[in-house]
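Excluded from the complex is one protein chain; the other protein chains are retained at their positions.
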Amino acid sequence: MRALRKTGRHAGAELQEIPTPEPGEGEVLVRVHAASICGTDLHIYDWNEWAEGRIPRVPMTFGHELSGTVEAVGAEVHHVETGAFVAAETHIACGQCATCRSGRAHICERLRILGVDTDGAFADFVVVPAVNAWVVGEGIAREVATIMEPFGNAVHAAFGTGGGEDLATNAVAVIGCGPIGLFTIGIARALGAWKVIAIEPNPYRRAMAGPMGADLVIDPMQTDPVAAVTEATNGSGAEVVLEMSGNARAIDQGTRMLARGGRMSLLGLPDGPVTLDLNDQVIFKEARLQGITGREMFRTWQQTTTLLSTGRVDVAPVITHRFALDRFEEAFATTASGESGKVILLPGG
Amino acid sequence: MRALRKTGRHAGAELQEIPTPEPGEGEVLVRVHAASICGTDLHIYDWNEWAEGRIPRVPMTFGHELSGTVEAVGAEVHHVETGAFVAAETHIACGQCATCRSGRAHICERLRILGVDTDGAFADFVVVPAVNAWVVGEGIAREVATIMEPFGNAVHAAFGTGGGEDLATNAVAVIGCGPIGLFTIGIARALGAWKVIAIEPNPYRRAMAGPMGADLVIDPMQTDPVAAVTEATNGSGAEVVLEMSGNARAIDQGTRMLARGGRMSLLGLPDGPVTLDLNDQVIFKEARLQGITGREMFRTWQQTTTLLSTGRVDVAPVITHRFALDRFEEAFATTASGESGKVILLPGG
Amino acid sequence: MRALRKTGRHAGAELQEIPTPEPGEGEVLVRVHAASICGTDLHIYDWNEWAEGRIPRVPMTFGHELSGTVEAVGAEVHHVETGAFVAAETHIACGQCATCRSGRAHICERLRILGVDTDGAFADFVVVPAVNAWVVGEGIAREVATIMEPFGNAVHAAFGTGGGEDLATNAVAVIGCGPIGLFTIGIARALGAWKVIAIEPNPYRRAMAGPMGADLVIDPMQTDPVAAVTEATNGSGAEVVLEMSGNARAIDQGTRMLARGGRMSLLGLPDGPVTLDLNDQVIFKEARLQGITGREMFRTWQQTTTLLSTGRVDVAPVITHRFALDRFEEAFATTASGESGKVILLPGG
Partner (left out) sequence: MRALRKTGRHAGAELQEIPTPEPGEGEVLVRVHAASICGTDLHIYDWNEWAEGRIPRVPMTFGHELSGTVEAVGAEVHHVETGAFVAAETHIACGQCATCRSGRAHICERLRILGVDTDGAFADFVVVPAVNAWVVGEGIAREVATIMEPFGNAVHAAFGTGGGEDLATNAVAVIGCGPIGLFTIGIARALGAWKVIAIEPNPYRRAMAGPMGADLVIDPMQTDPVAAVTEATNGSGAEVVLEMSGNARAIDQGTRMLARGGRMSLLGLPDGPVTLDLNDQVIFKEARLQGITGREMFRTWQQTTTLLSTGRVDVAPVITHRFALDRFEEAFATTASGESGKVILLPGG
């Protein structure tokens, strides 16, 4: 089969012919229909500092957002059948640690990641643990199913660790309109937010915020976002801030635009330590900063399936580019350009 | 009456004779039995940078932790009677802002503080809004009632904004064994924590942690507190960290000793901005940083009353010094020495 | 002024000229623009068994759902001004009991009801406690503002005692399509429910369910509602059941259509004791039955204001009839007929 491989610990990748893998115990082999590119994949492609520190071995196949059809099942697989249309949860949990045993497998103490710690999905076939295969069901197209994984990040960030109990009738600010940020705009809108305010410096991305449901879209290079959110909320600030940018300055601004008693979900990964004014922006306001990673297994997937299959959220505006697998160089350049939403690789062409 | 006054915007205070104030509309006049000294009072006494920026006017009487008997009531007071034994909630809320109207008066948008924005309790008498007078009830002594206010801070920090749902059977680390930190040790113990681990460099304060119920007491100057908490919790970290120190380094350590999915209540006020490793310590762990200030009105007071009147928590080890009001200089020196727990001024001698 | 009075403990009412009342301490006088008729008012009008047991004295003016303009304020009123456009919270709480003091004034131990325990709003003027006057703000018409009180019941029932954390992406069954039930349909839709299923035997009311946002509307006389909900949810049942009918059989059915781990909000008042199969429908399913009454003060009013002023929920389909005050007999007959949604009396004509 064809697979997009990191062959050395440096930038770039090669599309190679390698043997189709066999599913082992508890694993399934999936024929990949669509595999979308995540920021993590770009880091691996470019082989930045994070990739050098995090990727355990090369050669390896990367890519982790996927939809496909189960082609074969290994031993000890009882609940996923050949022919099933699946997406994949990419957090591979141990199932045995205290965190897993208390129902929080997505923050497993021994977490591994598909396409980072294992061979991934930029290929004709990929092997995934059967427990990570999510049977998609009716009404979700192949190209949409591949973005269920990052959409799930958005669902988890928006719902938070409660049940999104603070979204309805409240003001929600979304910092960073990459694909996951854009998804949260649609989700907050679908869950009855009062106002959804999007903040993004990149004009291409900013242009997608309105179609996803933002009431107000702010360019933080032109307008002070803290002042803008404060004004739009009659001085109160946003009850919910969804921090999807990972930009240190934006995180600080997020705390400043947060209402008294508000919640900021932190999903974007900053490059380094972040300095915050805890006194005025967190303690006196009784704000809550909530780290968010991955997706709840599998409540988030149930929510994701409902939101997408019913059209409560329409992700079409965010899916901007599609490339055959062998045009991967264009695909990564498009992703890196900032002039894109979600970019999808199609191994089937 | 006698009142301990800041007469100028500089260090020190004077015990002066001033007219006994009259309670205005909605106010009560309280004869002060006991008034304990808070760190804030020390800032005002020393007139540090915070005091210079925060205290609106002098001359003023300071002090805000008090117990006493209602001596007179003003107009429009219907529910507090002369002779009632009361403590005082010191957050004076407007009652009308969005935060107040949604049941969170302690983070009122127009909050004023007794003894900071108004004349306070280091005096023979003090005027407090009737709605801020908490009728103490049976079984709580005068000296204990005066510390209900800081004890309430501890209750609120320990219970968090849930109901302390994560304390029972979990590991709780308390950073900083000033009086409020010491109180949280007793509270976490009373609420069924698995282990309570206290961290404090000052040996005098550290010595009170055990009597308050700590299972393990750490001197962070001798032992790495992150390693110690990690080891004591079999590698998992503490599900709850109560940050009562305000020390920037300790706050960072707090995030590092926090278990995956854990909660850190932030009550201690750092001197300046704080730098945190959000990626590894908050986002990937899905940790929650929760600002805490004041006391829920008046759920926290109900909880405080129950914990103290039943003896579920015994604060006797923390009340270390008592002084007549005219010995205020000794009292402040003792508070500043670090060789004290709670220091109480007794206007009645 | 004119006032619709119960002059004896029997059916009927008289429109009388009586002196315009004066607002007392802490009270405001409101010129009534619109006053809608509640089921309770019908009970009082008909003087049924409940009215005989509950109404403390006659003569009295009834009616409690209202919008109007503050005409005068009494002593000790500091935050409501003459000329303000207000609706009224009708639960008059004592403010001093343990329930009030812990932020749950709507279930005050000494609760009194406007228009039941005090003179009400079917009149040119009504006196209400200042603290019960809700300043409506922009974008809500007089006729809509009068239904903020029952709409608030619907908000409170739908959000439950959490924050509606179980509505989004879940199936919601609404039993009983009186006005409050119809409102909950719109609210559940606005908060991102997966499917909203309405159950109502009365064809007139059933016809309003679709316009309010129901995906499926069931006549329980023709179709077994338990089977219908089960089928519509692929066998799982509804995660949320909003019981607005008070019909004993429907309450039992509600438990049977509830999903494992589901929540049933009970707002409709049954005529007598209700018999339930706790084993199979509550215990083994870990279902939750949650009593709901009134509105949270004043979080529910904030939510209500947002939902109505933004058009997230449009109540126009439910407001079916308007009558001048002197046509009250027609208004009550229309309300009693079942061929109506919300019926509004307009003292101004």
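Just so it is clear, A, B and C label the chains in written order, and each chain counts residues from 1 on its own.
The working rule: a contact is a pair of C-beta atoms (placed from the backbone, for glycine too) under 8 Å apart; a residue touches a chain by one contact, two chains touch by 3 or more.
Computed from a predicted structure; not experimentally measured.
**Student:** Among A:T7, A:T82 or A:S102, exactly one should touch the missing chain; which is it?
**Tutor:** Checking each option in A:T7, A:T82 or A:S102, the one touching the absent chain turns out to be A:S102.
**Student:** From the list C:L15, C:I107 or C:A336, pick the residue that touches the absent chain.
**Tutor:** The single option touching the absent chain is C:I107.
**Student:** Among B:G12, B:G139 or B:G162, which one touches the chain that has been omitted from the display?
**Tutor:** B:G162
**Student:** For a quick check of understanding: of A:T161, A:T275 or A:Q302, which residue touches the chain that isn't displayed?
**Tutor:** A:Q302
**Student:** Mind pulling the chain C residues that touch the left-out chain?
**Tutor:** Residues 98-99, 104, 106-107, 109, 161, 236, 251, 260-261, 266-267, 269-270, 273-279, 282-293 of chain C touch the chain absent from view.
**Student:** Which residues does chain B use to touch the chain missing from this display?
**Tutor:** The list for chain B reads 159, 162-169, 190-192, 194, 302-303, 306-307, 310, 312.
**Student:** State which residues belonging to chain A touch the missing partner chain.
**Tutor:** Considering the whole complex, chain A reaches the absent chain at 25, 76, 79, 95-96, 98, 101-103, 296-299, 301-302.
As a convention for this text, only the chains that are shown with their structure count from here on.
**Student:** Rounded to the nearest whole Å, what is the centre-to-centre distance of chain A and chain C, using the mean of the C-alpha atoms as each centre?
**Tutor:** Chain centroid spacing, chain A to chain C, equals 42 Å.
**Student:** Give me the residue numbers in chain B that touch at least two other chains, ranges are fine.
**Tutor:** In chain B, 98 touch at least two other chains.
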